[in-house]
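Excluded from the complex is one protein chain; the other protein chains are retained at their positions.
On to chain A.
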Amino acid sequence: MKIVVCVKQVPDTASERKLSPADKTLDRASVEGVINELDEYAIEEGLRLAEAHGGEVTILSMGPDKASESIRKALSMGADKGVHLVDDALHGSDAVATSYALAKVLQTLEFDLVIFGSESTDARTSVVPAMVAERLGLPQLTYANKVEITGGGIKIQRQTEYGHDVVEAGLPAVVSVVEKINEPRYPTFKGIMAAKKKPVQTLGCAEVGIEADKVGLGAAWSVVEDFADRPPRQQGTIVTDEGDGGVKLAEFLAAQKFI
């Protein structure tokens, strides 16, 4: 079974994230980049499926040079090889452009399954997996909290607003996973050493037929007009419970007209 896992490098959620005033895109240079948390669950699921059914896991990431660190980390968790789409023309791509670029690369790869995280922690649009499924004309099995390979097909439990749906399809298919699905493994020392020798292919737009004028900031389907930092919340009144904490809280709520 051939599995591709799409991994996005994002600024560490714990760091202070900013848009850069120059072109209103995410400032990725000044903060530490990490694997999008949700994508670790996607990698783990890919590894588990490959272990259970045989096969290999390829990591695909689109991003600047330093995104290669995240590919390397995924390889140290146990993935077999990496594909890095890196090209200055891609800078500032929105979700429409990102899905176009990822779909173009996927068309050059052989796979039975492509697995995504269900959301990035920086932009949080949650649209890329569905868009890629649309572009490739493949079944979309997204928000999975359980994945099962059945005879010749795939079955997932799709987390919904009201509970869950059970969804079935044939392969190849597009999957996205939620964090309830598994517990991602940590890279071992052996894994880290092995990852250094694993192949990572670097591709530019032209090599996979991405038309440069369809991606990047200039071609964006959506534009940021302006942005501003909101002043951080001010800490209010903190009291220590001395037997009357609930009453004091009720007084606060009454003063605020909640009760």
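Heads up, the rule we're going with is that contacts are C-beta pairs under 8 Å (C-beta built on N, C-alpha and C of every residue); 3 or more make two chains touch, one makes a residue touch a chain; residues count from 1.
The definition used in the following text is that contacts and distances are computed from a predicted model.
Taking the options "ABC transporter ATP-binding protein", "Electron transfer flavoprotein alpha subunit", "sn-glycerol-3-phosphate transport system permease protein UgpA" or "Metalloprotease" in turn, only "Electron transfer flavoprotein alpha subunit" matches the UniProt protein name of the chain that is not displayed.
Although one chain is not drawn, the whole complex shows that of A:52, A:193, A:206 or A:239 it is A:239 that touches it.
Touching residues on chain A toward the chain that is not drawn are 13-14, 17-19, 37-38, 94-96, 99, 118-119, 121-131, 133-135, 137-143, 145, 155, 158-170, 173, 178-180, 220-230, 232-233, 235-241, 243-250, 252-254, 256, 258-259.
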